[in-house]
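Shown here: the complex without one of its protein chains, the others still in place.
Order of writing sets the chain letters: A, B and C. Residues in each chain are counted from 1.
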Amino acid sequence: MALAGVTVSIEAVHENQIQEVTLDGQEICVPPLSMSECLAKSAQKIDFAEEDGEEKGKTTSEEETEAQEKESSAFQPSLWPWDSVRNKLKAAYTETGVLLDVLNIAKEKKYMVLAHVQQDTNEPKSALQILAKKKAFGLQSISSGLSTAASVLMGGADRLKKSQQEIGNRQQTEFHFELHNLRQNWRLKKVGNSIIGDLSYRSAGSRFWQGGTFEVTKNTMLPSEQVEGTNTHSALEVVIPSELEGSSYVQVEVKHVSESTGLMHATLKLPNSFGKYPADAHWQTKLEVAQNVLFCKELFSQLAREATQLKSSVPHVVVGNQIFTNIFPSVQLSIILCHATGKGDEKSQPRPPKVEHNHVLEHSLHQLLREVHHKTLHLDPPHPVTATFGMTKRRRLAGPSGMSRADLKEMSESETLLEQIIKQARHEVLRVRTMTTIDRLASTIPDPQIMAHWSCLNSSLQSNVKIIITSNGYDGLRLTWQSLDLEIGTDSIKVVTKDRRILMLSFLEKELEDLIRWQVSQHHISLSQNLARLMGWQILSYNGCSGVGEMEDFATASSIQLVAPNNDRMLSIRSGITSGLHVYLKIDSKDSLDPSLTALVDPKWLNLSGTFKEIDMEQIDGRNFAAKLEFIMAMVKQKR
Amino acid sequence: MYMDQLNQAVKGGIAPFHEYLLQGSIVDSSKDVLVHRLRGLCDNADSNPEAFHDHEMIFSLKGSPQQQPMTVYLRHSLIQTDCWHLRYVGSTEFGDKTRQTLVRSCVDIGVSDSIVKFLNEIGFKLEYEFVAKGYFFHKGRMKVTVSKLFKMNIQGDVNNIDPLTLSCLVELSVVVPTGQEQVGEDMKNFAEQLKPLVQLEKVDHRRQQQAAT
Amino acid sequence: MAENQTESLIQAIRCTQKLRASVANVFQSLADGCPVEKDNAVAAIGAFQESLLVVYNDFSDVEKVSSSLQPLSSVTPNSIYLSIDPAIDKLPVYQQIIQSYKWSNKVSDLAGYAASVMEPHAKSKRTTQYSSAQAKKVKRISPTGHAVAPTAVEACIARLTQKVPDISMKITHPLGSHAVLQLTLGRILKAQLALRGLIIERVNVRGLTETNLDESQMELWSRSKYDVFQKVTESATAAVLHFYFPHNAEMSLYTFLHWFQKFRTLFSAPCQKCGKHYLNGLPPTWRDLRSTEPYHDVCRQ
Partner (left out) sequence: MGVVCVYAFPVPEGKSGQQVVDSLQKQVELLGAVKTGNFSVDCETYQANTQAGTLTTTPQRLIHVLHNSEQPASCFSVLDTGTTLIADVLFDVLIHKLTSGKAGKEAFYQQRKGSKMESKGPRYELSDFIIKIGSVSMASNFKGILVEVEYSPCSVPTECWNLMRELMQSFMGNVAETPPTLVKNKMDNFYLPGDTINQYLEHFTNFRKQTVMGQPIR
């Protein structure tokens, strides 16, 4: 570098033009121009009025020449500062020429984009003021020309927009537009002159025989003829096959046979409002309702077919549009297809007594059928792609992985919809029964407290509940809890107690009630046991099934004998399920001692005598048994 | 029932299944259009097309001239890597010109991963191998695959691959138990719907081979 | 000086009251009015003048007194008047404080003794329904183990993972926010633990190789097909009941897991009672709740 000599770089003086000098001497500089601003400014310097007719052609013809022109002409104003004044007469003519040019340039976008100049209108204006004297006329003519051109353009654009909108508005109510909408939601095809649509679930995997074709026609009624107030007028009408008209649903009921005697004629009466929808309803609602009808029909026919095929000890009954099946003795599940044609042929039927419609089961029925649909379509894709198609991945791997016979059998088993819904219904009945039984017992047995903790995660066939039996005020003492876990299945309840005893209960509520009552009686004994231990009393004996005393209706009573720390008081507690709770106290008195035994020295022998007397627990102060017992224990001990 | 049929077939030593096949090809640039069309035509239009990525090895057993050579096709999925699939394809039934599609007997066997070693040890030799990537569609039981074939630069290395051609192989196939003839008609109809994009035809492999040699 | 100040203040207040009374009097009389009679008029005017005079006097009194008052600066804090208080030295405050301090010390000591004496009893009994104040207090801490934020659950599980190294845990949220723990115990078994917050609601134990038939069915609900795991499930359910501390859910979860990890030796540990592995087709499927030693179902009592 150094050898090459000193390099001298030349650059423009970094100095900005002073726009204004304020009174305090501060100079306000004009900010340096950016490249585009520079171009815009130099463009403005061009006095278009100067150009003559010859140049016009050039400007429009070529961009580059124009640019050159601009550069060369950029200095013209300074060369000919006063010429604009002289050429006033010529100006009017030139102006129109310029306008033409500008319009040409503006119209054909390839020459020039006007946006930049417009953006800088403020800046040029200040420059304009400075240069006003010099070339006010020329610049004004340009700006006015531009603004006229702009307004013309804007006007045109506005008109175009407006007309576009008008077209759109008009089309909205038109047939083709509607058809377009319809096409986006439903399957349509054109057959001959008519348009046929399909609302069946076939494309979603259904294999139901009944088709769901509908026809699309033009609504000939004019909007003006329409009743006012209905702004849902559409230019399109759908014609739905008569068997899919109206609306329907599948009613699922679980009832006790004993309660409703005339079971077979418990045909469904529909609420009058049901099944009717305005005749001029929008096609979308019409189609949706019709599709629902088809779905319900498929669901019902599937269930009916299964009901007739399924072998069970108590056969399922299919009568007309009803399926009856016994899920438990004297508990019946009925599935009824309700289809109201909504044709006004409804006789004023008397409203039936409100039968409880099980929405949950209805919903799961729908879900089950949809699952079937889904499965017919969504097969496991084969990997590698040449592998047999139509098997699940598990089945495909069954051979190579050496799957056992049991697994294969399990895999090939599948349940019908009816079986599944029966199972769900059973579980539902069982769960509700359990719930009411627990609640009833909890409210009727004040002491001890029975608490039920239902788990929040349930499946449709299983739910869990924990029952905890405590005494109020003593629940901090965890040992005295009696707790059990009920797993409610489809036709039985599995009970696990805290000491890991497993009991299987059938669907009868009585069994659960007995179990809880038994646990309650057990709770009393175990509570006394623990209380005694804490109070320093000794446990003499514990009998889980005492044979003496009143007979219980079921199970056995249990009893416990406690002795005070000083061996002179004894408590005997007997807790029976039906006989209730009895507490006996023995206080030995030396006076009542057999005089012949006075010779005995050891005082412990003195304790042999005495009789047990029952304590009236009602009279003892205390909120519940635990408190009363503690009170008795404390009192008896204290007396010493 | 299925088992009975199978056992019979196994005892008789005949393949109980027939494959109906139509083939065609499409240039890469139009592949997306085809995939789009197939999504619309096939089941599960709502979900994305199922991609696959397989490694295929072709083994053959050649003995003395008195022995008929035997070729098996082994495919290994590179997506579900525990899936190996061995395929034996019988001779094509050409006798019937009226048939719409190519029909051949085939045996599809799922196998465990020791298969390569097994084949090698009983005398099979690897003829060639390639990697196929593409999309899988189905309509009913019809399988449609659009696959791009890649040649492997190093034997056994499924990652070092180069595309074989600038087009994709399109196959429409159904495997059914012997004696279901109406499938061909369905396939033909389906192929019609893809017509301008891809021409699915029954391809005479034997003639092709002869032409090549 | 302060004395004077207060006195003059009091006087000022008094004067003001007086003024107020006299003014009220004037107005009262004006309001009452008077029967206008000729001879009466002069007297009435005189009385009115008199009462006005009283007002004037009172007012001048007030003015006089107020002038003697010093204006209080509003900025001065009240503490400044502490100096007004009598000298501390002259008061027996110190002794009094010492005494009360000693007394309170004694109380706290005695309370400590009492607490230690009463503790075994207190622990054993009641959430004291007798001392109602305390009972109320106890009642207010209701169990919160069921309502724990998912993030807190995750943090707790992370802690437990370190404490119980034998079990590998995975949290899933199959239905809503409540977590289901997937436990894998060595190469022996896996288990699903449905949690509500941190409270265990359900346990299901299955074999390591048992897979789900289809994805839609949750593993939590499908019972194991092996007898042994069904038995273990029952044992675990009973243990959940046993290790249930509603007030300390994390502890109950930990104690349960600690107990549960002993099933690592489900197939390999012999029964503590009969010394054998095999009994009626099953290995020992019970682990003692305290000692965690293995027992056969029938050997445990």
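The rule we apply is simple: a contact is a pair of C-beta atoms (placed from the backbone, for glycine too) under 8 Å apart; a residue touches a chain by one contact, two chains touch by 3 or more.
The structure displayed is predicted, hence computed values, not measured ones.
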{"item": "Neighbouring displayed chains - absent chain, whole complex", "value": "A, B, C"}
{"item": "Contact with the hidden chain (one of B:Asp108, B:Glu171 or B:Asp186)", "value": "B:Asp108"}
{"item": "Chain not shown, touching residues in subunit A", "value": "398-405, 408"}
{"item": "Subunit B, residues in touch with the chain not shown (by the definition above)", "value": "3, 6, 9-10, 13-16, 61-68, 70, 72, 86, 88, 107-112, 114-115, 117-118, 121-123"}
{"item": "Residues of subunit C in contact with the chain not shown", "value": "187-188, 207-209, 226-229, 266-268, 270, 276-278, 280-283"}
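Note that in this section only the chains that are shown with their structure count from here on.
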{"item": "Contact-graph separation of subunit A and subunit B, given in steps at minimum", "value": "1"}
{"item": "Chain whose average C-alpha position is farthest from subunit C's own", "value": "B"}
{"item": "Subunit A and subunit B: spacing of chain centres that average the CA atoms, whole Å", "value": "43"}
{"item": "Centre-of-Cα separation between subunit C and subunit B, whole angstrom", "value": "72"}
{"item": "For subunit A, residues contacting two or more additional chains", "value": "none"}
{"item": "For the subunit C and subunit A complex, residues of the former touching the latter", "value": "120-121, 124-129, 138, 174-175, 178, 180, 194, 196, 201-202, 211, 213-214, 216-218, 220-221, 225, 234-235, 237-242, 244-245, 286, 300"}
{"item": "Residue ranges of subunit B in contact with subunit A within the complex", "value": "43-44, 47, 50, 52, 54-56, 73, 75-77, 79-80, 82-85, 87, 108-112, 132, 134, 136, 138, 141, 143, 145, 147, 175"}
{"item": "In the complex, subunit A residues that touch subunit B", "value": "205, 377-379, 381-390, 393, 396-401"}
